[in-house]
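Every protein chain but one is kept in place in this view of the complex.
Going in written order, the chains are labelled A, B and C, and every chain counts its residues from 1.
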Amino acid sequence: MSTVHTKGTEMTTNSNDAKIGGKTSIKAYREALNDAIREEMRRDPTVIVLGEEVSGGAGCDGQDDAYGGVFGVTKGLMPEVGRERVIDTPISEAAIIGAAAGAANNGLRPIAELMFFDFIGVSFDQIFNQAAKFRYMFGGKSKTPMVIRGTVGAGWRAGAQHSSILHSVVTHIPGLKVVMPSNAYDAKGLMVQAIRDEDPVIFLEHKVMYNNECEVPDEQYAIPFGEAAFPRQGKDVTIVAISNMVTHAIAAADILAKEGITCDVIDPRTVSPLDDEAILESVEVTGRLVVVDEGNPRCGLASDIAGIVAEKGFFSLRAPIRTVTAPHTPVPFAPELEDAYVPNVDKVLAAVRDVLGA
Amino acid sequence: MSTVHTKGTEMTTNSNDAKIGGKTSIKAYREALNDAIREEMRRDPTVIVLGEEVSGGAGCDGQDDAYGGVFGVTKGLMPEVGRERVIDTPISEAAIIGAAAGAANNGLRPIAELMFFDFIGVSFDQIFNQAAKFRYMFGGKSKTPMVIRGTVGAGWRAGAQHSSILHSVVTHIPGLKVVMPSNAYDAKGLMVQAIRDEDPVIFLEHKVMYNNECEVPDEQYAIPFGEAAFPRQGKDVTIVAISNMVTHAIAAADILAKEGITCDVIDPRTVSPLDDEAILESVEVTGRLVVVDEGNPRCGLASDIAGIVAEKGFFSLRAPIRTVTAPHTPVPFAPELEDAYVPNVDKVLAAVRDVLGA
Amino acid sequence: MPYQEDFLLRAYRSMRTIREFEERCIKEFMGGNIPGFVHASNGQEAIAVAACIDLSDSDIIGSTHRGHGHCIAKGCDVGGMMKEVMGRSTGLCKGKGGSMHIADIDKGMLGANAIVGGGPPLVNGAALAAKTLGTKNVALSFNGDGSANQGTTMEAMNMAVVLQLPHIFIYENNGYAEGTAANYGLGCDSLTDRNAGFGMPAEYVDGNDFFATYDAIKVATQRARDGGGPTSIEAKCVRFDGHFIGDPQLYRGEDEVKNARKTEDCLKIFRARVIKEGWLKAATMNAIDKEIVAEIEKAVADGLAAPRPDPSTDLLSDVYSSY
Partner (left out) sequence: MPYQEDFLLRAYRSMRTIREFEERCIKEFMGGNIPGFVHASNGQEAIAVAACIDLSDSDIIGSTHRGHGHCIAKGCDVGGMMKEVMGRSTGLCKGKGGSMHIADIDKGMLGANAIVGGGPPLVNGAALAAKTLGTKNVALSFNGDGSANQGTTMEAMNMAVVLQLPHIFIYENNGYAEGTAANYGLGCDSLTDRNAGFGMPAEYVDGNDFFATYDAIKVATQRARDGGGPTSIEAKCVRFDGHFIGDPQLYRGEDEVKNARKTEDCLKIFRARVIKEGWLKAATMNAIDKEIVAEIEKAVADGLAAPRPDPSTDLLSDVYSSY
C-alpha cells in the first residue's frame, strides 16, 4: 500500500476507516441504510421518519408498510415503532421539510424523505432559506438536527425530472452538510452520523446503488463528516469521485494498475464539508488530478474541486486538471442517450490518460 | 489601449460594444431597464409583465401603479398598457413562474418578476424542472421565451433571506440563461436581448446598482449573450468579475494602474452562456487570474471559472488562481458583518498583489 | 338522441384506444420493451375523453405522470407515443422525454409532468395566453387526489380565480396517491368543497360515467370560453392497475380491483348505456375494438423497429434554441 495518505488506515470495503470490531455481514446499500435508521430509532425515541410512502398504505384497506419507501429503505420501521414515528404524509414536500425543520428545533431528530431528490424544487425554500439559515440568523441560538434523504442520479431511464443529482446546488448553500455514500459500509456509518449530527444534513443515495453489497459491521458506527476514503491508493494520478462515480473510478484504477499506472482514488464521502486536505495531499504526490462527477458541469462539484486545487495546490500540478462530468443538458430518457450522459469507465480512463500524456 | 482582446472594440460606458448611433442620455440602471421593457412592450404586444406589485395598488382605493415594482423598475408601464399586460399577482411565486412558462409556450413573451430572487426557493421547481427542461424533454418541439427578473445581492442590510445572490444555482441548470448586468448600458441591451430571446432567461439585477448611472443610447439595442465586456484592459493580471463586483474590480484596476500594474478586467455580463474564450485569451497574456464573485464559494461561479481555466488554460497560468468570494455563511444583518461579507476593493487588491507576488 | 352518433363513435374509439394502449404498455413494459417508470391510466379513460373530446388543437391541456390517456384523448398520434415511451428517435419527443414527459405542442398537449403539481401553474399560463391574446381558447389541467395537496396546485387555483383564467381544473380522484388513500392525504371531507372555497364553481361527478363527466366539463368549458373563469371538476374513478407498472399494490384491499373491473369499468358502463339507449350497436363497437387492436399492434411493431437516438447528435441538441 502506498503512503500517500497519512490519515489512511487499512481499508474495509472501500473505506479507510479503522476496522469496527465484531461481526460483519454482507449487506446491500439499502439494508445498510435501513439498519442505521432502525438502530437509531431504537436507541433514541426522538428520531422520527416522515415523507411520502415511507411506510405506505396509510388509510388503505390492504397491507400496512406496503412500500417502506419506494426504494424500500424504510421498510419494516413502521411496524416496529408505529405510525406516530414513521409518518406518511400528503404530497406536500415544502410541508414535509418544514415539519422536519420545525420539529428539529423542538426536540426531535427527524429524517425527512424526498422520494426523489428532484423534488427539492417545491421545497427548496424550506431547505436553503429556513433549515440551513436558522442557526446563523438566530445568532447560534438554535440547532436543527435533521436529515433530508433523497434518491439521486441517472441510470433508471426515469427521465429529466427523476434522474438529477443536485448535490452541487445544496453544496453551494452554507448551513447544509451534504453526504453521498458510495457503498453500503459508508452508507451505514454516514447515516448514523447524519442522524446524530446537530446540523441539517442532506443525505443523497444513488438509485443505482441500492442493491450494491459489501461487508458491513452489524453494530452501529458513525463515520465522521469531512473525512475522505481512499479505495485505491497510487502515485501517478489523483482521481476524485463521489457517489456512484467511485465505482467507475475504482474500475478505471484497476484497469490502469495492470498497465503499471497507479491511481490515488479519493472518495470524499461528504461533499460539504469536503476533505480538501486529502485531495491536496494527494495532488502533491501525483501532480495530476481528474475529478469525476455525475452532475452538470457549470458551478458543479467537479469545477469546485478543480478550483480549490488550482488555488491551493497549484504548485503541485504538473498537468491541466481534467473534469469528467455529465454534459450541460437535462437527463435524457432514451437508454442510449442516458448511458452517454453519465460518466463511465471509458471516460475516466480517457481523462487519466490525457493528464498523464500531458 | 491594450490589444489583449481581439473582439474588443472602443468602449462605451464599461462596454466594448460597437457604439450605437444616435442620441444618448445619462440613465440610471433602473431607468435603463424600464426603457428596455417599455419599448419592447410597445413594439411587441405579446410581451407581458407579471409579479407581485409590478404595478401595485390592485384592488385598492388609492393610486394605481403605486409601486411599479418595489424597486420601481416597472413603474409607468401599467398606466400605458393596462392591467391586462402588467399583471399584479397574489403572493404565489410558483404560480407566477408557472404562468409565465405556460404562457411562453403559448405565444406570449412574459417577464416574470421575483421581487427578490431569494424567493426562488418556493418557485424553483417551475424554473429548473419545468421551464428549463421543456425544450429538451419535448425533443426540441417547444420554445419558452420568458424572462425571470429578480433583485439580488447584499448591501441593503436586508438580512439572510433578502440578500442572496443565487446565480450559481441557476447557472448550474442546463436550459437556463443567466444574465447579470453591471451597469445601465448593459442592463438595457441585455434586457432587450432577454425579452427577444427564445429561451428562458434569468435576469439578475443587483439591488445596490439601481441608481448607478452611465451614458445609455436612447434607441433600443440588443447585446448578444455570451460576449464579455472589457471595462479595463491590461497585461499583468486578469480579473473576472460579475454584477456589482465589476465596480470593485474596476476600482482596483484603476488603483493598480497608478502603480504601473495593468489589469485586464473582464465582465462576462452573462454567466450562462459564459464567454470563456475571452477569459482564456486574457489569461494567455497575463498568466494570472483573479475571480471576484459575491456568491458563496462552494460550487460557485468563482470556482467554476477557476476550474475552466485550470482545465483549458493551465499552461498559460504562472501563478495560483485566486478567488475572492463571500464566505461560506448566510448573509448577516448587522452592517459591519454585511460589509465584511461582501468582497470589496481591498480584497481584490490583496488578491491581485498575491498572484503577482507569487 | 342527445348525442350525435359521430360523437359517440369518437368517444368510444378514443376510450378504447387508451385502454388498449395502456394494456399493451403494461405487456411491453413487462416484456422489457419499455424502459423507465410508466404509469398506466386504464380504468380512467372516460374522464380524459370527456374532457378533451370537444377541444381543438389550440385548446391546451396539461397532464400528469399518468398522461397517456390525456395524450390520446387530445389527439396525439399513438404511433409517435409508443415510439416515445420506447425511447425511439422518431417518438413524439425524439425519445428524450419518455412516458413521464410526453408532449405534443402542435396538438395542444403541453406535456405530461413527472412533478406532482407541476402542471397547474403552467396551465394557468396557457390560459393566461388565451385570455391576453383574446383567442377564446381554454386550458385544462389534469390533477389527482394526491396532487391536490401540492402547494403549487392550490396556488394555481387561487391565481386562476384572481385573474379569471379560462382554466378547468380536472381532478381524477382514483382513491390513491401511490399507496396512500385519497382520504388520508386529503384532510378535508370533500375536495370539491375545498376547491369551491377558492371561489370557483366546483362539481363532483362520477368519472366512470362518461356522459355525466362530459356534461359537467362542457358547462365548465363553455363558461371559461365566455370569460367566466375557472372551474373545478372532481371525477371519481378507479385505477385498474398499479401506481406504476410493476407495483405489487400490497396496500389494496382483496378483490378491490377485481370487483371494480366488474362494476366500475367506464368502458363497460359506456357500452351498456349506449346499447340500452339504442344509440350505438354492439357490433359497431366490436368492429372498432378490432381496428384498435390492430392499430396498437402496429404501433408496437413500428415502435420496436424504430431507430434509437444517436448520442453523437441527439445528446447535446435541443437544450436551447440558441446558446
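The definition used in the following text is that a residue touches a chain if its C-beta (ideal position, glycine included) is under 8 Å from a C-beta of that chain, and two chains touch if they have at least 3 such contacts.
Just so we're clear, the structure is a prediction, and the values are computed from it rather than from any experiment.
A.B. asks: With touch as defined up top, name the shown chains that contact the chain not shown.
C.D. replies: A, B, C
A.B. asks: Which candidate, B:A160, B:V237, B:A252 or B:L289, sits in contact with the chain we can't see?
C.D. replies: That would be B:A160, which touches the missing chain.
A.B. asks: Write down which of B:F71, B:F119, B:F230 or B:F314 is the residue touching the left-out chain.
C.D. replies: B:F119
A.B. asks: With the full complex in mind, choose from C:I170, C:L186 or C:V319 the residue touching the hidden chain.
C.D. replies: Answer from the full complex: C:L186 touches the omitted chain.
A.B. asks: List the residues of chain C that touch the chain left out of this view.
C.D. replies: 149-155, 157-162, 184-189, 193-200
A.B. asks: Can you list where chain A touches the absent chain?
C.D. replies: 46, 48, 84-85, 87, 89-90, 92, 94-108, 110, 122, 125-126, 129-130, 134-143, 174-175, 177, 197-199, 226, 273
A.B. asks: For chain B, which residues reach the chain that was dropped from this view?
C.D. replies: Touching the missing chain: residues 52-53, 56-63, 66-67, 70, 88-95, 118-119, 121-122, 156-162, 327-330, 332-337, 339-341.
By definition in this document, only the chains that are shown with their structure count from here on.
A.B. asks: Taking each chain's centre as the mean of its C-alpha atoms, give the chain farthest from chain B.
C.D. replies: Comparing chain centres, C lies farthest from chain B.
A.B. asks: I'd like the Å distance between the centres of chain A and chain C, where a centre is the mean of that chain's Cα atoms.
C.D. replies: 36
A.B. asks: State, to the nearest whole Å, the distance from the C-alpha centre of chain B to the C-alpha centre of chain C.
C.D. replies: 40
A.B. asks: Any idea how many Å lie between the Cα centroids of chain A and chain B?
C.D. replies: For chain A versus chain B, the centre distance works out to 32 Å.
A.B. asks: Mark out which residues of chain B touch at least two other chains, giving numbers and ranges.
C.D. replies: Within chain B, residues 94, 122, 125-126, 129, 136-137, 174-175 contact more than one other chain.
A.B. asks: Could you pull out the residues of chain C that touch at least 2 other chains?
C.D. replies: In chain C, the residues touching two or more other chains are 93, 95-97, 101, 113, 115, 118, 151-152, 319.
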